[in-house]
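These notes concern the structure reproduced below.
And now, chain A:
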Amino acid sequence: MKSGSNLEKVLAAGHFSVTAECGPPRGADPDIVRKKAAFVKGNVDACNVTDNQTSVVRMSSLAGCLLIKEEGIEPLIQMVVRDRNRIALQSDLLGASAMGVRNLLCLSGDHQKFGDDPQAKNVFDIDSMQLIHMVKTMRDEGIFPSGDKIQGAPQFYIGCAVNPFADPFEIRVPRLKLKMEAGADFVQTQCIYNMEKFKKYLELAKQEGLPDKIKILAGVTPLKSAGMAKFMRRMVAGMDIPDEVVNRIAAEPKEKQAAKGIEMCIEQIQELKEMEGVAGVHVMAIEWEEKLEEIIGGAGLLPRPVMA
Partner candidate 1 sequence: MTGNLNTFAGSTKNPTGAVMVIGGGISGMQSALDLANAGIKVYLVESSPAIGGKMAQLDKTFPTNDCSMCIVSPKLVEVGRHKNIELFTHSEVKSLSGDAGSFKATIVRHARYVDVAACTGCGLCELVCPVTKISYFPEVPAEKEKKSRAKAKEKRLIKGPGLPHPTSSHKWTFSVDEQACSMCGSCHRACLHGAISWEKKQKAVIDQDKCTGCGACFAACPEKFLAIKVDGAPDLDKSIGAAVHARSEILGREFGRSKSGDSEQKDCIRCGLCAITCEKVMHIGALKMVEQGIEAGVDICQVCGACVSVCPVSFLTIDQVTSRTPRPLLNFFNEGLNGRKPINIHYPQAVPRVPVIDAASCVQLNTGACGTCATICGVGAIHYDHRETETEIDIGSVIFSPGIEVFDARMRGEFGYGLYKNVVTSIEFERLLSASGPTSGTVARPGDGQHPKKIAWIQCVGSRDHSCDRDYCSSVCCMYATKEAFIAREHDSSIKPTIFYIDMRSFGKNFDEYVKRAKEHQVRFVRAMVSRVFEDPLTGDLELRYVDESGKRQTEAFDMVVLSVGIQVAKQTKELAATLDIELDRYGFAVTDCYQPLATSRPGIFVSGAVKGPKDIPETVCEASAAAEAASASLAEARGSLISKEVLPPERTPGPDDELRIGVFICHCGTNIASVVDVAAVTEYARTLPGVVYAEHPLYTCSQDSQERMREIIEEHRLNRVVTSACSPTTHEPLFQSTLQQAGLNKYFFDMANIRDQCSWVHANDPILATEKAKRLTRMAVANATAGEPLDELEFTVDSRLLVVGGGVAGMTAAIEAARQGFGVYLIEQEPVLGGQLLHLQRSADGRKFADFLLSLNEKIAADDRIKVFTSSQVVEQSGFVGSFETEIVMPSGATRTLKHGAILVATGAEEYRPEIHGLGTLDSVMTQTDFETALENGTAADWHHARVAMLQCAGSRDDEHLPYCSRICCNHAIKNGLRFKKMFPEARVDVLYRDMRCYGLGELDYREARQAGVNFIRFDPEENPPAISTGETGIDITVTDPSIRLQVRLQPDLLVLSTGMKPRDTEELASMLRVPRNDGGFFIEAHAKLRPVDLPSEGLFMAGTAHGPKSSSETIAQAQAAVARAATLLSKDSKKLSGIVSRVDPTNCAVCLTCVRACPYGVPFINDQHSAEINPALCQGCGICVAECPAKTIFMGRYDDRNIRAKIEAYCASEASHSPR
Partner candidate 2 sequence: MLPCTGRIDESLLLKAFENGADGVMVIGCLEGDCHYVSGNIRARARVERVYAILERIKIGPNRIRMYNLSAGEGSKFAAFANEFVDQIREIGPSPINLVRAGNQGVTEKEAT
Partner candidate 3 sequence: MITGTPKPIEEILEMLEPYDNIIVAGCHGCVTVCRVGGEKEVQVLASTLRLAREAAGRTITIREVSLERQCDPEYIEQMRPYVGDYQAVLSIACGAGIQFLAEKFTTTPLLPGINTGFLGVTVRQGEWSERCQGCGDCVLHLTGGICPVTRCAKSLFHGPCGGSVQGICEVDKEVKCGWQLIIDRLKALGQMENYGKLKPYKGWNSSRDGGPRRIIREDMI
């Protein structure tokens, strides 16, 4: 065991794992986190807590992790390199590990242009690839990047994110491989709608033998409506939603589209579950955490295994 986290254990045991995510609030009220946590609890193996997503200022992800941990959920801390230089990153890693956070997702972070403070100075001292490598070195070799020895190395199950649909397609798999080599133990993908393209991606990854070396958690997001599908397709960079997906939900009357979205998401998870090389799903029910149980349960993934 690299970190001893619940997620690592579930995956190591060969179970089809489930993660979800939970965005901290734009304020200091812990009850908002707790309320969301209630929907998540029992339904997942670990729950991501985002780090100032889309450059919008929110409660820190470490604080969020601790709050959900109090509620009995295994936290997965997201960490972006946009806002902190390598000194702050190391320090936060040590702190998180000390507080019992064992899962980590290393990200670049959205450009500040889209957030509250477009005039802010960004950092990008090291990039996400280098962060993965830094955490691995700290964990496995017990040394800081400076070469100094760490007293009590941090323990993390190291994750990274990939978007199988971004451009250019041909570097997607080499890039995943690079992340794996840098030290990533698992990967959570961008939400998938184009299953054909994802299968192609997975096929290429399998040719490189990647699923054996890095656990692939496929990202899914239930659609609430046809409108949401169209909006995401148009507005979210790198989002690939095929026409048939949009048409299928659009064919329903408005009031039944949400239910259809959940039905489609469940079907999709079931399909992913049967695919070789997919180790789990990452369910991003954006501002729709109350449906997690319905979705995950519907896909036959409940109850979650309890690891010793």
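Basically, a contact is a pair of C-beta atoms (placed from the backbone, for glycine too) under 8 Å apart; a residue touches a chain by one contact, two chains touch by 3 or more; residues count from 1.
These made the cut because all candidates are chains of the complex that A comes from, given by their letters.
Everything quoted here is computed from the prediction, not taken from an experiment.
Within this complex, chain A touches only one of the listed candidates (1, 2 or 3), namely 3.
Of all residues in chain A, those touching candidate 3 in their complex are 82, 86, 108, 110-111, 113-114, 122, 124-130, 133-134, 145, 161, 163, 166-168, 171, 174-175, 177-178, 181-182, 190, 237-238.
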